[in-house]
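Everything on this sheet refers to the single structure shown next.
Omission of a single protein chain aside, the complex is shown with its protein chains in their original locations.
Each chain gets a letter, A and B, in the order it is written, and its residues are counted from 1.
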Amino acid sequence: MTDLLPLMAAKYNYWIYTILMMTGLYAMIAKNNLVKKIIGMNIFQTAIILFYVSIAYKTGGTLPIIMEGGHGGGHGAINAADYINPLPHTLMLTAIVVSVATMGVALALAIKVYRQYGTLEEDDINHQIRTQAGQ
Amino acid sequence: MRLLALIAVILTGGLIIFQTGAFPDFGDANAPANTYLSTYYLEHGQADTHAPNIVTSVLADYRGYDTMFETTVVFAAGLACFFLLRRKKVPGGEPRIYRHMPTGITLRIADGGKLPAEDSEVFRRLDTEFVPQQLIIKNTCRIVIPFIQIFALYVIAHGHYSPGGGFQGGVLLAASIILYAISHDLRRAIRRFSEKTAALMGSLGVLIYAGTGALCLLMGANFLNYKALAPLLGVDAVMARSHGILIVEIGVAFAVMAMIIWIYYNLSSAGKHDEGL
Partner (left out) sequence: MTHHFPALLIIVPLLSALIVSAMGWINRRWCFPLAVAALSGALAISVGLLTQVMATGPIAYKMAGWSPPIGITYVIDYLNAPILVVILAVALLNLIAAKTWIEKDFSEKIGAYLALYLLFLSGMVGIVSTGDAFNLYVLLEIGSLTGYALIGLGKERAPLSSLNYLFMGTIGASFYLLGIGYIYIATGTLNMADIASMIPQLAESSTLFLALIICMAGLFVKMALFPMHGWLPNAYSNAPSASAGLIAPLTTKVMIYAMVRLGLTVFTPQFTFSRGMLSEAIVWVAVAAIIAGSLLALMQRRLSRMLTYIIVAEVGYMVGGFWLGNEAGVTGATLHIINDAAMTLTLFLAVSAITWKLGSDKFEDLQGLFGKMPFTMMGFVIAALAVIGIPPTCGFFSKWYLITAGINAGQWAFVGALLFSSLTNAVLFFRIFEIAFFEPFATGHGHHDHGPTFSEAPLTMVVPLIVAAISLIALGLYSGDIVTKLIQLAIPAGIA
């Protein structure tokens, strides 16, 4: 147990993202309200975004906007260790857009469900479906 | 069900956390992820695309193809919300509420009753869930909105040099219209920026992106290789890449702005475009 603490301190980013991700996943599985599920889905996706962004970090690194060198210059003058990794940030821009788009479609579907059943509680909806099938 | 979910989630989380022991430390500059490709981008990005913001150069050039589909995702979401929700005629019909402005009397007109003209100044239409409009909020928004829009244009145009670009700028533009819709009402926002405009502008935005790519193809280079645009723009290959990035960012801004507004229209009024925030 004595090695666990330094391990946690060095890799705390992974712990945080995992806990967030599992919170979201739990909400998606266990919550009864459809909008709460959508919120869970968003937490879940955000956790993965956090994971990617955290692996891009370099201690002491700054934003990947090159300060020195002009047009065409700067070969060799740029020290890659001074800047954080741009690739995961680019990828996550895509993931953020995807999560916003998914959320939009999910809310649209939730509105349709509400219009049809008059409720967003899954129990009530299932009850309505069962009574309809029983008739 | 809840207990089962809790157990499953804890097991999965435990497995993932257990594995992190083998991962590089937080902030480790020598991790494989931070040394291989990223070094290339950082060292060559500015020379290749003349954009000091490496995120922009990776986004719109090295991995520009991903970004084209990213824009398409937003477009698809806008279309999907429209397709799922939009209703032309509300079945059953709902009463409408009007206020006679000179006297301040509120009228409730049932479905089928005679309605005043849509842009009448004497009778003003109110939402069924009426909230008195706040003078301060309305006027503050009226003053703030132009500044938001100017800032949005700055964010789009300055994406090469600072954090920003088409997505961020497009969202800001959309936010300004949404702010207008919230502070006034949805119908007036739609009169300024109609549904058809949104739909066509979204298509146009993605078309600018994909069309730039296709133009490169017609000029004999690979898809989205902006270098091929150099003769058209009258600049050298590196500047052509830089200009190419700007062109596609503008396309992205168009698409994102139009689609976010369209999604807002459909979600806030549940597809009626008649009443809502």
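Keep in mind that, in the parts below, contacts are C-beta pairs under 8 Å (C-beta built on N, C-alpha and C of every residue); 3 or more make two chains touch, one makes a residue touch a chain.
Just so we're clear, the structure is a prediction, and the values are computed from it rather than from any experiment.
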Taking the full complex into account, find the residue in B:29, B:47, B:182 or B:221 that is in contact with the omitted chain.
B:221
Option from B:80, B:126, B:155 or B:179 whose C-beta touches the chain left out:
B:80
Residues from chain A at the interface with the omitted partner, ascending:
21, 25, 28, 34, 37, 41, 44-45, 48, 51-52, 55, 87-88, 91, 94-95, 98, 101-102, 105-106, 108-110, 112-113, 116-117, 125, 129
Chain B residues that touch the omitted chain in the full complex:
15-16, 19, 22-24, 31-38, 40-41, 61-66, 69-70, 72-73, 75-77, 79-80, 82-84, 86, 88, 196, 199-200, 202-204, 206-207, 210-211, 213-214, 217, 221-227
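Here is the rule we go by: only the chains that are shown with their structure count from here on.
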Distance in whole angstrom between the CA centres of chain A and chain B is 18
Could you pull out which chain A residues touch chain B in their complex?
7, 10-15, 18-19, 21-22, 25-26, 29-30, 54-61, 63-67, 69, 71-76, 78, 80-81, 83, 85-91, 93-94, 97-98, 100-102, 104-105, 107-109, 111-112, 115
Which residues, counting only chain B, touch chain A once they are in their complex?
1-2, 5-6, 8-10, 12-13, 16-17, 20-21, 23-29, 31, 33-35, 37-39, 41-43, 45-47, 50, 52-55, 58-59, 63, 66-67, 70, 73-74, 76-78, 80-81, 84-85, 161-163, 167, 238, 263, 266-267, 270-271
